[in-house]
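The other protein chains are all here in position, but one chain of the complex has been omitted.
What follows is chain A.
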């Protein structure tokens, strides 16, 4: 892992350390947008390429992880909009100096804590979020069939359940 002022001279081993630390988080963020595996791979690759081309602009190597996750989210959101038919710029590059500090929650330990909190929610939240999380490409119609809910209610219910879970996660355990 590079230390302060060392990013411009990072070597292959340091780079591979970055990949080992963050590529799982970046992949998870890309897939959280419901992207296909191919599009998620492009979103992750985008973040690494942006890092290579922005190396001279990295001012705080300690925040590279947050920047990588933020950049992946940015690209995944773009590709998600494109998949829905929106016209998007292909050169909308995030500000290197502004990684999102909340990206730190993208972590397996935090995720396990979230699963424990999810059990505190009643149905249909538990089942709906479980399906939504574990099958990100599932369409609302498929989830509706599995949970025996009106398809029109899936989106609002999911939003309400996720809001409740986020609120739970912000409370002390």
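By definition in this document, a contact is a pair of C-beta atoms (placed from the backbone, for glycine too) under 8 Å apart; a residue touches a chain by one contact, two chains touch by 3 or more; residues count from 1.
Just so we're on the same page, contacts and distances are computed from a predicted model.
Look at the chain that isn't drawn here: its UniProt entry, checked against "Succinate dehydrogenase cytochrome b subunit", "Carboxypeptidase regulatory-like domain-containing protein", "Iron ABC transporter permease" or "Fe-S cluster assembly protein SufD", names it "Carboxypeptidase regulatory-like domain-containing protein".
Contact with the chain that does not appear here is found for just one residue of A:49, A:120 or A:141, A:49. The residue from A:19, A:121 or A:138 that touches the chain not shown here is A:19.
Residues of chain A in contact with the chain left out of this view: 12, 15-16, 19-20, 23-29, 31-33, 37, 40-42, 44-46, 48-56, 69, 73, 76, 90-91, 93, 100, 102-103, 105-115, 118, 129, 132-134, 136, 162, 165-166, 169-170.
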